[in-house]
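Of the protein chains in this complex, one is absent; all others appear in place.
Every chain is named by a letter (A, B and C) in the order it is written, and numbering of its residues begins at 1.
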Amino acid sequence: MKYAFFLGCLIPAREPNYEHSVRKIASELGIELVEMEGANCCAPFSIQSVDYASWLALAARNLCIAEEMGLDILTLCNDCYESLLMTNTILKEDKETRDKVNEVLADVGLEFKGKTNVKIFSDALYEDIGLEKVKNAIKEPFNGLRVAVQPGCHLTKPKRIHFEEIVAAAALDELVEATGAESIAYERKEACCGGPLRGINDEVALHVAKQKLDGVKTAGADCIVTVCPFCYNELDMGQLEIKRHFKQEYDLPVLHFAELLRMAMGMKLEDWEVKAHRIPITKILNIKETK
Amino acid sequence: MITILNTEKVNLLVAHEITNGDSDLSALDAYFMHEVANMPRGRGVLACIQCGRCTSSCLVARVVEEHNPRKLMETIILGLRSDVLRGQLPWHCLSCFTCLDRCPQGGDVGEAMFAIRNLAVREGNIPNGIVVQAQSLFETGRVVTPSRMALVNRKKYGLGKEPTVDVEAVKKILRKTSFDKLIYRGS
Amino acid sequence: MKEEPRIGVFVCHCGVNIGGVVNVPEVAEYAKKLPYVAYAEHDLYTCSEAGLAAIKKAIEEYKLNRVVVASCTPRTHEPLFRATCKEAGVNPYLYEMANIRDQCSWVHMHEPEKATIKAKDLVRMAVAKAALLEPQTEPEVEVKDASLVIGAGVAGMTAALSMANQGFKVYLIERDKEPGGIVQRLHKLYPTLADSSEVVDPLVEAVRSHKNIELMTSTTLKEVSGYIGNFHVTLTSLSGDKEINVGTIIVAIGALNYRPPTGLYQYGVYDRVLTQEELDGILKKGSLEEPDRIVMIQCVGARKGEIRPSELEAFPKSDTAELLRKILKARKEEGWPYCSRICCMNAIKNAILVKEKSPRTDVVILFGDLRVYKEYEDFYRRARDLEVRFIRHIEEVPPEITQTSDGKLEVMAYDALSGLEVKFPADWVVLSTPLRPRRGEVILARMLKIPISTDGFLMEAHLKLRPVDTNVDGVFLAGTVSGPKDVSESIITGEAAAARASILMGNRKVSTEAVTAVVDKDLCIGCGLCEEICPYGGPKIEERKSKIREILCRGCGSCAAECPRRAITMRHFGDHQVLAQVTALLMPESPKGG
Partner (left out) sequence: MVIGGGIAGIQASSDLANRGFKVYLVEKSPSIGGRMAQLDKTFPTMDCSMCILAPKMIECARHPNVQLLTYSEVRGVNGSVGNFKVKVVRKPRYVDETKCTGCGICSDNCPAEAPNEFDENLGIRKAIYMPFPQAVPRLVTVDKDNCIECGLCENVCPANAVNREQQPEEIVLDVGAIVVATGFDMFDPSVIPQYGYKRFKNVITAMELERTLCASGPTGGHLIRPSDGKIPRSIAFIQCVGSRDRRKWIDHPYCSSICCKYAVKDAVLIKEHEPDSRVTIFYIDMRAFGRGFQEFVNRAKSEFGILFIRSNPGEISENPNTNNLIVWFEDLITRTVHNATFDLVVLCPTLIPRKGVEELAKILGVELDNYGFFKSVDAVKKPLDTTVPGIFACGYCLGPKTGDVPDSVAQGSATAGRIAEVLAGMEVS
């Protein structure tokens, strides 16, 4: 498989460990990741809040780049995924809007043709690579690990609402279980992490994150696993802030799904990657060691 | 936890709560619903049957009393334009789409929130956090820019070359859509 | 030669309905010891096929000639058990029922022992009466294969056509000059937005041209006598009276729109305050320009007030016209208590029509509960997509309407959800008013002896299971005369009433009440009190003696109770039979119960 690799803004800036794991897995599973030269920000919901036309045009520019490469887009981030997927759908379906956007894009010498598809990492593994192939690649399964999967809103809901599919969350659950871990049920699994309000209203964001963490803790999870860098950031760093703010400690390690899969495939995390987690993940590593 | 009041009390509550509140009723704008409904993504406001499921489901509404998506829709139908566009009301939403997922009318409350925000921004109502991201986007093509340290580390960890962005193209697009006018108005 | 009574007693558990409280086996054992009881048993459900089979088997085996069932109410189950007796060769009137469910297990749910004692009492009484029962026959009458349909609205015309198409002669009378009823005056119909003429015109044409239908307009009912199968009806019109004989009657006189009293919401004060019906007229004429705003107010005169029992109790005894005037007057001030079912859709329909014609007009609908039931939900959505504004207001505080100096109206209401006082300048204010009973209904009710329900509409025989039948055999209800309905619902009840009437007419014969009054000619002094008191016109004084026309007698017993000479007795409820029950109750040890 070959994809136009859309990194977005947050991952290169803050979470190189995520990107690293994805690249390791990709080469192991024979996925080719082609850089998207000159791609801009996906235009997440904060930009959507400012202006509709600007959002569509910016996102469409990225889609056009992938179209010119003749490849489908692979994203690692829920927000990028939502923004690009929605834009792709709107522009494919609505000719009037497409014409307007193309008028803007003409200035930078591009035209949206509707020839690319948008995939997020977990969906790509599930749909294109196949669960079987992923399972076969597992060398050191996480047997007995109780995982609270945080699918993230922008992975599941837009997809469910606009495309009548409810597979996205289920796909992630199945992938997590492929690593030998158990994806447990917990209250407010579908709920938001609070991340979107970061920078707008931090206190509310923390309250929301807290509701989520309460559910996870009650269900007795060993750790949280997510594909979204925003959820990761909010739930990982958020725990420290909640500790300061509410004097409440959860001590729930948060892992990128790519990290979980990578370890299960037998590729150890490097020291700098372990240290990138604000909530120590040594607990998880120890579980692994003792096996 | 609340204790359920008996019917009489609840009814009395209504009777006593007839007030004008702080709202400026002279500014009642009958065409506000029309205005929102005809914004891109704004159609959802017409779907609303005022059932309250969105607010009951909303995580923010449980924390922030004034955030109430159902009431926001109602306020729009009533035509309290300035209440909606001038205040904090549009900016508590997480865009988590829970309401969108649950609204029985398939009414895009969460979507309509973008239409309302777009209108609010045109009125100059835009939170700082978003201005920072938007200006960063205009200037660098990214909402979050990697620090020098991050780029150094990138090399160290063997993550390949630094991702590029065509800032000029981004600026061209955003000027064409007048995005810059919206985000640099305040400064 | 009267044979010795041999009574079989069947006590029902009704699952746990009775058996959960009353000790049913004990009651059955007790019954065995009562006089003339030849057999007693208890069943889980006596009314089930097995229970009925058991009755038949026991009748045969023990040569029973009287049957007592102790179970539920005769209202629902007597016909079934009587039919069973008949099938086993026992006259159906040699059957008696004790209601040990309603009167024992239900009301004494928490006192099982006392309930059991009471059940025994009731069974003992029933047995005492059963011993004295006599066989009766149900007179059979012929049913004329012609029908009278009163009211040529949509429901009436539908009913008339259905019967006429089945080959029955139908007299269709209408008090107005033209058939078509209330629907004809409407503009468009929801939810199809078809012209009302699309529904009415084909019906009018069909009833006019059908060879089996005699349509008489400007005609009213003058007098009705007779009974099921043989109603003798006098019709009156400008051209004089006409007498007809019919087997069945369908009442389809419809309902009227409530018109608010002058001053309510400034109706009748400002000429731009209308009812939906009047807006309909304006829309039909096409004379509505492009107003800035129309405000509609729902539930004006509906779901308000209550009809006092005294208003209804007074009805049979007082002068009809005077009473009716009183009820309508009170209701005009207070409004009607029921939900009129159609006003929400009606308002939405008119809102859509306005919006489609003039999109810039702001249409506001002030409502409390929006009752767009069924698939009309789609219709509601359509209105919202057209940007009609639905605003829930506090119904307890009626909106106030004032006129501003520029001649515009202003509606002030309280928004129910925000609690805000909101003001709407408006070009038109439209009041959604309910359907109300017609004045003529009460006169008809008196003439035909159909009871009026507490909401003022005519009452059906059973709210759940006999929605188009009435208490009077051979008389049926169609359309809005039995409560508000929309057009399709009226059509359905029209078809249904026609179907029920056709069964009677198709079978040509019907058996009637066997429990009738009997006059002892020797005792009768011909005072005429019975004739006066009877609500059904049964007794008639002929040759200074009372004569009961059995076919009219409904067995109510009023005459028997009033007769100063005790000359009248009721079949099946003779003094000796009733007294035997009383004696059995008061003197449990009395050997033969009377």
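Here is the rule we use: contacts are C-beta pairs under 8 Å (C-beta built on N, C-alpha and C of every residue); 3 or more make two chains touch, one makes a residue touch a chain.
Being a predicted model, the structure only gives us computed values, none of them experimental.
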{"item": "Touch criterion as defined above, residue of C:330, C:397 or C:499 at the omitted chain", "value": "C:499"}
{"item": "Per the touch definition above, residue among C:139, C:291, C:337 or C:574 touching the missing chain", "value": "C:337"}
{"item": "Contact partner of the left-out chain, one of B:39, B:76 or B:103", "value": "B:103"}
{"item": "Interface with the unshown chain - residue positions in chain B", "value": "1-2, 4-7, 10, 13-14, 47, 49-58, 61-62, 65, 68, 70-71, 102-107"}
{"item": "Contact set of chain C toward the excluded chain (per top definition)", "value": "14-17, 20, 44-45, 47-50, 52-53, 72-73, 76-77, 79-80, 83, 161-162, 165-167, 189, 191-192, 194, 198-199, 202, 303, 306, 337-341, 369-378, 381, 416-419, 453-455, 457, 460, 462-468, 482-483, 487-489, 491-500, 502-503, 506-507"}
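The definition used in the following text is that only the chains that are shown with their structure count from here on.
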{"item": "Between chain C and chain A, distance of the C-alpha-averaged centres to the nearest whole Å", "value": "65"}
{"item": "Chain A-chain B separation of Cα centroids, rounded to whole Å", "value": "23"}
{"item": "Separation of mean Cα positions, chain C and chain B [Å, integer]", "value": "56"}
{"item": "Residue numbers on chain A that touch chain B, as the complex places them", "value": "7, 9-10, 12-14, 16, 19-20, 23, 35-41, 43-54, 57-58, 61, 97, 104-105, 107-108, 153-154, 157-158, 160-161, 188, 190-192, 194, 196-201, 204, 207-208, 211, 270, 272"}
{"item": "Residues of chain C touching chain B in the complex", "value": "293, 362, 370, 380-381, 384-385, 387, 389-392, 394, 396-397, 414-424"}
{"item": "Residue ranges of chain B touching chain A (in the complex, touch as defined)", "value": "39-41, 59-60, 62-64, 91-92, 94-98, 100-101, 106, 114-115, 117-118, 121, 126-130, 132-134, 137, 141-147, 150, 153-154, 157, 159-166, 169-170, 172-174, 176-179, 182-183"}
